[in-house]
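A single protein chain has been removed from this complex, and every other one stays in its place.
To keep things simple, chains are lettered A and B as they appear, and every chain counts its residues starting from 1.
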Amino acid sequence: MHDVTMSALHHALRGLSARQRTIADNIANLETPEFLAGRVDFESSLSAAVQAGDPGAAEISTSRSMAATGVNGNNVNLDQETLTLIETDLRYQMTSQAVSNKFGLLRTAIKGGA
Amino acid sequence: MPIGPVAGVSSAAFTPLATLAETASTRGAASTQPSGFGDAVIGALDDLSAAHNTADALATRAATGQLADVHDYTIAATEASLATELTVAVRNKAVEAFTSIMNMPL
Partner (left out) sequence: MATFPVLSTMANGLSVFRTWMDAVGDNLANLNTVRRTDEAAFQARFVVAEAVDYGNAATPGIGSGSRVAGVAFGSAEGRLVHDPEHPLADEDGMVRLPDIDMATQMTQLIQAQRGYQANLAVVDRARDAYLAALQIGK
């Protein structure tokens, strides 16, 4: 149950969840002066860890966007955040489904012998 | 054709039962590696208990509002559930095998 794929999927869920929380924070701070949008990256760490065969060692890194700011020092771009949020949510649902499917296969294997 | 006596089977070719029993018990005493079906079952039950504990701990954190990622709980709960089903299935098979052996006519 703890094979490489399941470990990688679980880490992806953590990373996507962190990204979703960051986008939520960005949108809540749409009009906050001097606010720089947050960014999350887990994909590069995860693919490197999977290549090395140990997805458990992957990390989630947070940073601030250095995009151009508006007059009040805020650089949250609502259109970009909305699109990224939609993409993140769809990927989260897909990854959850993949985890569920793997569990389903295991369950079939266990019950199938009975 | 006449059935002759069984000859030519030297005592070196087979290991007396007593020696086998000694080897098995010395292996069981060296518990650094799982040996024997009994040790394997106990190891599996320990893993099962650990899976349940993990799921319970995460459930408590979810209930008290400390769990930020709900998928951590649902994955742990599913793993505990599957581990339980697997243990039950193995136990059932073992009991079935034992019963069918005991029912063999002597």
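Rule of thumb we're sticking to: contacts are C-beta pairs under 8 Å (C-beta built on N, C-alpha and C of every residue); 3 or more make two chains touch, one makes a residue touch a chain.
Every value quoted in this text rests on a predicted model; they were computed, and no experiment measured them.
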Using the document's definition of touch, tell me which of A:Leu30, A:Ala52 or A:Leu105 contacts the absent chain. A:Leu30
Of the residues in chain B, which ones touch the absent chain? 62, 65-71, 74-75, 77-78, 81
Note that chain A touches the absent chain at residues 13, 17-18, 20-25, 27-33, 35, 38, 40, 62, 78, 82, 85-86, 89, 92-93, 96-97, 99-100, 103
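Following the convention adopted for this analysis, only the chains that are shown with their structure count from here on.
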Round to the nearest whole Å and give the separation of the Cα centres of chain A and chain B. 38
Would you tell me which residues of chain A are touching chain B in their complex? 1, 10, 13-14, 17, 21, 96, 99-100, 103, 106-107, 110-111, 113-114
Contact set on chain B toward chain A in their complex: 68-69, 71-72, 75, 78-79, 82-83, 85-86, 89, 92-93
